[in-house]
Structures are given as structure tokens and as C-alpha cells.
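Missing here is one protein chain; the remaining ones are kept as they sit in the complex.
Showing chain A:
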Amino acid sequence: MIENPCFNWEKLQDIFYRNREICGLEWPSIDKQQKQQHETVFSTSTVVISTPDTIEIFDYTGSLLLSLSKKKFGEIVKLEFNENEELVIVTSKTINVVKNYLPLEIEEFDVSNKLNGAIWDYKNGTILTKETQDIYQVLNNDKLNLLYKNEGSFTILTKNHWNCNLNKIILLDINDVLEFVIEKRILSNILKSQWHRVEISNSGFVCLYNLKFNKLRVFKDPSTALLEHDLEVIPTDIKWCSDDSIVCSFTDEIKIYGPGNTYISFWYPNNITSIATEIDGLKVITKEKVHLVSRVPQSTANIFRIGSTEPAAILLDSLDLLSNHAPKSIANLRLIDLKVAVLECIDAAKHEFDITIQKKLLSAAAFGKASLDKNTFDSNIFVEACRLITLLNTIRSYGFFITIDEYCHMKSGRILNLLLTRHKYYEAVKVCELLNDASKFSILFKHWAVSKIRLSSDMEDDELLTIIKNQLKVIKFSEMISLNDIVHVSYLEGRFKLAKGIALMERNPQLKIVELLEMDENNVALEEALKTNCPELVLSFLLKCQTSLTLSQFTKLLTLDMPDNQLFLYSQSFLHEEFLFDYYRQTDRFFDLGQLILEQSKKQRTIQPFLSQIKDLYNHYQHDHLLKHEVDLFKKEESLWKYQDNLSGIFNENFNELSLGATLGKLIEMKQDRYVHELVKEFKISDKRFYHTKCKVLIDGKRFDELQQFASERRSPIGYLPFYKYLMKKKYEKEAVIYINMISGISYEQKKKMYLECNSYQEAVQIAKKERDIGGLREIFKLVPADQTHLKKLINEIIGAI
């Protein structure tokens, strides 16, 4: 049977408080004698002990994280943890934030020339200057903001006489209490009385303490005191427990005060050395142990309070009953609001440190959950809670004694950061795995690699690269990790080879290229860009190179590293054609240059002025049959142009821009037989072309006699079918008939058809008669127009004769 956790609870008015031991004291404890020179500062995860010569940083398991010599800082005014649990060392002139332990990284902010005087005190990012006692605020540790210029409006006697949270500052002037609201920048007098110490809680409760009368006063609104207490013994320390109850510590006990003179106390077997406020309670550090005093959450109170009849308590009871009195146990479930009970059990489990109690509460929740309808209860709540509890237990097992509220406040990112600054990579991986968050793995890997590179000065680049490569292989979500920062660090460390190697492992091609570019590895970057097969990316990269490289370097890059891919030239061809001309000229690409000139001629709609240039360029390729033949054709064209110019001069007619065929036609049309003859001879015009052209031109000019003469001059090399066709096309049927008989190699049927096409029935009848084709004759008979009776008669006679 587990001991009921409520045995050490104390009740202050309606609220229970409890005191839980969280760990033993593992770091050197400080004697009373040493206390004058020693100072201890606590954060949730870290302890700082300041000795006369050193500042030592421990974690709660007692391992020394860092030991700093005080010498390098000069006069230290204050040690404090900021909201990221980084140690802030404030000297009179500088504010130093310890960012990393190994390698040591301290971010120094020198304020000496920005401040009117030196720093006198520093609390929560607020500075009070020496002598003038002006108030400044530090932002991001690199900016200083003057909040209030004192000019004699108040005097602060000791460092206890002022305090602040993020919203307001309380200043205890000699006879007045002043409040400064940071956002509004207004200083107002809120009380007219004398006090000697002030503590402000995060939510804005103010506790004033008067040493003379040993008296406490707590208020939020200065006009109404929430509680006033006259203390019997002078307290060693006064702190807020969480942010709503005030605690005084004495030699071996602490007291929590409530309104109306009520208080509860917790007593400790050893002397209390310090107390520290936590987000949900108060850490009490005795000489041997560390305790956490905190409020008991409502859900826990409901379950474990003696005699509780709340649903959750009954649910827990039912679980105990289940093994012996199952029916009773089930019956119990009907009596209560089961959903509330389950939720409370889950909530209470989250708040427990003790794993057995967690288990018991979760079992109760699971038991109750089983009887709940799927629609009324979202099981994810339970699953998430279990996940969270596992995570918290894991984190606690690594020496971070945090509560659920602290976890919610710190977020996983800060926890991870704490692990990383302590180089607890194994633990960090475990936490990341539980979180299952890709971005966390990315942070983790980056931190690991960067530290590895910085700390392994004795390792070779190759060795380091292999180590990093192997780690990257095994880590989860490796595809999401960007290596940009790691590359940058290795580059700054002067490890160029390593930087290049890591850059090549980058998954994101864009980043990879940027990284390689940073190292001036243009060729490798280009190679990588080309590997993506993404022309847009390659071009973007090349345009960047074009601006950062000299022209000759850039041309070299293009010619050597992407000789077969004219992507850049293609894209330039739209806006900067001149680049192509230069490039082709420089690289002796005559053919392409010829193509460019051709494009120009296209724009100007004439080829004449450009052809000789193209010819000269093609002339470089004597061995190439295709182009060599073309050069011959260009030469011929040029002499044609010359000849045409000549003709134009002689006949005062424009021969320019005519093709050879058209020139021939024109000369025939003009009846310039001598020139026709010359042209045919000079330009080796084929007989066939000559016949086709002449035939067409003569028909167009209705020079039928010449045509007939031309046809009979000698046997036509194209036969006589074209004669017939050209004539028929122009509907010169009468003239066409003559040539039908001259056409060789066609059948009787075709011939008959042709005759009929030109309405030459007489001839059709004659050849049909020759062929003794009665069917054909009958067909013709039908086609013959009615008025040609003699023809019809003839057909009948022939049919009769056959």
C-alpha cells in the first residue's frame, strides 16, 4: 500500500501546500562563516556558487559545468539567471551572458560609455546606476533603454530597497514607496511610509518588509493591504512561493503566510541555506537536501484529501476494490461523473514525481476511460499525458528536477538547449526522440557538429568529415537538417576542406549551392546545380556568378563546366543577344554564329546582306559535307544576285529577290530568248525545270502557237502530260486536246477520259472505235450533247459496224 501523499500536506485557509524532497545536495555546501564571501544563485536547472576568486556553475546532480576566474571580470555587481537560464554576470561596466560552456562563449555588452555612471545594481534586466540612480533597461543584451532619469526624485539606500519584475519597479525611497510602470514610464508615489525591503511576484503582488517593526505587508493595489503580519523572529530571507504566497525562511523552518494572521510552516532537519522562487513553488535548500514547497493542485487534493468523496477519489478507490469486490467497484463507477474523474486522475498524475503514484493514477484513469463512450472522451488526452509523463520522467532522470508547470513554462526548446550546453547529446537525442520533432533534431545536430568542429582542433578534416557524415546517416529526420550553419562554422575555423565536404552533404540543393558559393567553389557549386536538373536553379546561380565574377572568369566557367549545355546562352538570347555573339566568337563556334546572323536576317526580312557572312563562317567546315555543299549553294545564289542586278540594269525591271525559277519565268515572259539561254547554261537549270517553266509561262501568256512549236521542237523530257494539265487548269480545253495523243505510256481508258474532259467527243469516239469498245461508245453516246446529232449518228453506226 502506497503511503497517502497527503500526510505531509499543510492547509493554509483552503489551500494545501506540500513539501517534496527533490534531490540531495551534491554541490559544496557553504558554512555560515563563508557566507560573507560566498554567494549562491539558483535557477531551475543550474546552481552558481561564487567564491572570492571563482564563479562555479553546477547542475543539480553536482557536476561542475564551468569554473570561471573572477579576475577577468573585475568588480562583480550581480550574478543572475535570465529567462533562458543563462548566467548573467554583471560588473560595474559590462553585462556578460554565458551562452555556452564548452567552448566557452560569453556575450559581453559593454555599457560603460552608454551609461551615465557605473552599474550599481541589476535585477531582471533592469539597471540602477551608481550615484545618479537612474533606471535603465537592457534589451537583448545589446541595447540600452533609459527608463527614468532620477534627478533627485528618490534615493535608494541599499540594494534591498528596490525590486522589479518585467512590468513594474518598486522603489523604496526614505519615507515613500514609489512605483514605476515600465510600459507607461510613469513614476508615482503609492505609499507614504518607511520600508526596508521589497519583493515583487511575477503576477505583480508586492511584499514590503519593515526591519524596524519586523513587519510584512502584501498588496497588489497599494490602497488595500492583502495581509499584514508582525513577525516574531527576524527572517533570514523573504521570497515568493510561486507568485501568490509570501514565504519567510528562518534557521530551520519556513513559514507561508496567509491573510488574517494565519500561517503554516514546514520544518527541516537541517539548517536552511537558501530559498529560491520557482514558477510554481519555492525551492528550499538545506545543508543536505533540496526541497520543493508547492501548492497541491486541486485535482491531487481531490483525490488524496482524507475523506474525499470527489469523483476522482472514488475512481481511485474503485480500482483498489476491483480485485476483491469487482461488482462494487463497477457499481461505484455509476455513481460518479466518470469523465471528470478520469481527467482529474490524468491531471494529478502529471503533477506527481513518484513513479508508483503516477502509475496508479494512470491505471485508474485507464480503468475509468474504458467505461467511457468514445464520443464523450478523446483518448488522445490520455495518450498525450502518458507521453508527457514519460518525457518528464526522462528529463528528471537526467538531473533536471522540473515540474509539469515548469516544463510548460520552459518549453521543450529550452530543455533541449540546457542539455546541449551541457553536451549531453545522448540525453538530448532521447528527449528529441520522445518529442518526435524534426526541427529539434536539426538544432541538436547543428549544436553537436559545431561543438565537435570547434573542440576537435587536433583532428584532420577528413576524420571529422567521416564522423559527421556517419552521425548524419543515423540521425532521425536527417533529410530535414540544414547544414548551413555547420558549413559556416567550419569555414570560419579555416577548415575549408571540411566545409566543402559538409556542404556537399547538404540535402537542400539551394542551400548547398549557397554554401559552396560562400567558399568560392564556383565550379563545384555549378556542378551541384546541374545535378538537380533544374534549369531555373542553374540559371539563378549563373546570374549570381555573372555579377560576382569577372567576364573572363565567367566565360571560363561556362565553357569548361557546362560546354554541352547552352542554358545560359538560351536565356540570354531573349534580352542580351550581344552576349551570344561575343561568346560564340570567343569560343570559335562559327556554325552557331552563322545561326545568329541568320536570326538577324530574319528580323530584317532579307537574307542578302548576311549571306556572305554566313558563307564565310560555314567555310570553316571544309570537311563537313552538308555545310560544304551549302557553301556552294550560297556562292551560286550570290552569282545569281549579281546576274539579276545586271538584268535589272539592262531591262529596267526589278529582278531582285526572285528565285532562280522565277527569274527564268520572267525572262521567258519577256521573250528574251538569248538571256533565257544564257541563264539556263550559266546556272545549270535542269531541262525538266526549263520545260515546266516555259510551258507554264507560255500558257499564261496565251502563246499557244509557241507552245506547240516548243512541244514539237524535240521530245519533251517531262512528257506531254504537264502540257495537258497546265492547259486544263486554265480551262483551255481546245488547246489541250492536241497534246493528249502525244502523251505516252497511258492507257486507252485514261486517254478516253481526257478527251471527254475536254469535251472532245469526236476524238473519244475515234479511239473507242479503234479499241472496238462498245460499252465505252455507249457511255460517250450518253454524254454527247443533244444538238450534236451527227455525232450520235456516227456512234450508232460504229456500234452497228462492230
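The rule we apply is simple: contacts are C-beta pairs under 8 Å (C-beta built on N, C-alpha and C of every residue); 3 or more make two chains touch, one makes a residue touch a chain; residues count from 1.
FYI, contacts and distances are computed from a predicted model.
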Protein name as given in UniProt for the chain not displayed, "Carbonic anhydrase", "Vacuolar protein sorting-associated protein 33", "DNA-directed RNA polymerase subunit beta" or "GPI2-domain-containing protein": "Vacuolar protein sorting-associated protein 33"
Of A:I49, A:I303 or A:L660, the one touching the omitted chain in the full complex: A:L660
Hidden partner chain, touching residue among A:Q572, A:Q644 or A:S716: A:Q572
Options A:I513, A:V676, A:I699 or A:I738, residue touching the unrepresented chain: A:I513
Touching the absent chain when the full complex is considered, from A:L539, A:M670 or A:M728: A:L539
Contact residue for the chain not shown (choose from A:V77, A:L611, A:L698 or A:A764): A:L611
Selected residue (touches chain absent from view) among A:F591, A:F651 or A:Y732: A:F591
Positions on chain A contacted by the hidden chain, ascending: 477, 484, 508-511, 513-514, 517-518, 532-537, 539-541, 543-544, 547, 564-567, 569-575, 589, 591-592, 595, 598-599, 602, 605, 607, 611, 621, 623-627, 629-630, 633-634, 637, 657, 659-661, 685-686, 688-689, 692-693, 696, 718, 722, 729
